[in-house]
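One chain of protein is taken out of this complex; the other chains stay put.
Each chain carries a letter (A and B) given by its place in the written order, and its residues are counted from 1.
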Amino acid sequence: MKNPRRQTGVLFTVSVETHFWASHELTMPDGSKEPAHHHNWSVRAEVGAEKLNSSGFVIDFLKLRKILDNIVAQFDNISLEKMGYFQQNNPSAENVAKYIYEKLESKLPNGLKVQSIRIMEGPNYSAKLSK
Amino acid sequence: MKNPRRQTGVLFTVSVETHFWASHELTMPDGSKEPAHHHNWSVRAEVGAEKLNSSGFVIDFLKLRKILDNIVAQFDNISLEKMGYFQQNNPSAENVAKYIYEKLESKLPNGLKVQSIRIMEGPNYSAKLSK
Partner (left out) sequence: MKNPRRQTGVLFTVSVETHFWASHELTMPDGSKEPAHHHNWSVRAEVGAEKLNSSGFVIDFLKLRKILDNIVAQFDNISLEKMGYFQQNNPSAENVAKYIYEKLESKLPNGLKVQSIRIMEGPNYSAKLSK
């Protein structure tokens, strides 16, 4: 994906943050399983545009929040391992970011790009996928 | 504007955050007006330099805070639509970021560049203009 910053030297982004509650059970690099545990996950989606639209927006905050909330709704109050994606991919914060990134990118209006998805497992631990 | 990161591969920045209280009345893409409403806005200004000065600073935090506070003072406790700039430009968070970016860039000591301006309308919604 092309970084809009490369073209003009300036980038506008808007970020919206939403939240979900879910458990995950990670497979560790040595093959062992972490005990399943819950987090109050936060998701911050940052969307970029080289130019503002005629209203001076990248995108209306509430419109972006609605698109993001529709994606995140499928995570809420579940064990992540129950989703097919996380049967193929370890349900790490990194992979949660990747899943949301791809879904959001496919649902944005023309001309907008996902700049980053940050997944916070709590105040001290986060994973980010960015361009 | 040139991204100092491109030249050396490393960038030092300092960020200071300040706050103001103001109302805005947004014109939406369909031409309708949102009802006027207030926010406790936060402004985070990030300033970058390729090298630290002889004191090991990008810029003294308090000096940057003073420059930023002087710019932000004109927003505090007003309806943004009363400023000439926001009669020409919808008073979106994006345009508030743009205004502060340009003002701050013109007031920084030589050798310093604004790296980003982030405007937060609350904990879940922000707009950023960055290089």
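The definition used in the following text is that contacts are C-beta pairs under 8 Å (C-beta built on N, C-alpha and C of every residue); 3 or more make two chains touch, one makes a residue touch a chain.
Quick caveat, the model's predicted, so the values are computed rather than measured.
J.: Which one touches the absent chain: A:23, A:53 or A:126?
T.: Result: among the candidates, A:126 touches the missing chain.
J.: Could you please point out the chain B residues that touch the chain left off the display?
T.: Residues touching the hidden chain, for chain B, are 5, 9-18, 46, 52-58, 60-61, 65.
J.: For chain A, which residues lie in contact with the unshown chain of the complex?
T.: Residues 1-3, 26-29, 89-95, 97-98, 121, 123-131 of chain A touch the chain that is not shown.
Just so we're on the same page, only the chains that are shown with their structure count from here on.
J.: With centres defined as the mean C-alpha position, give me the chain A-chain B separation in Å.
T.: From the centre of chain A to the centre of chain B is 25 Å.
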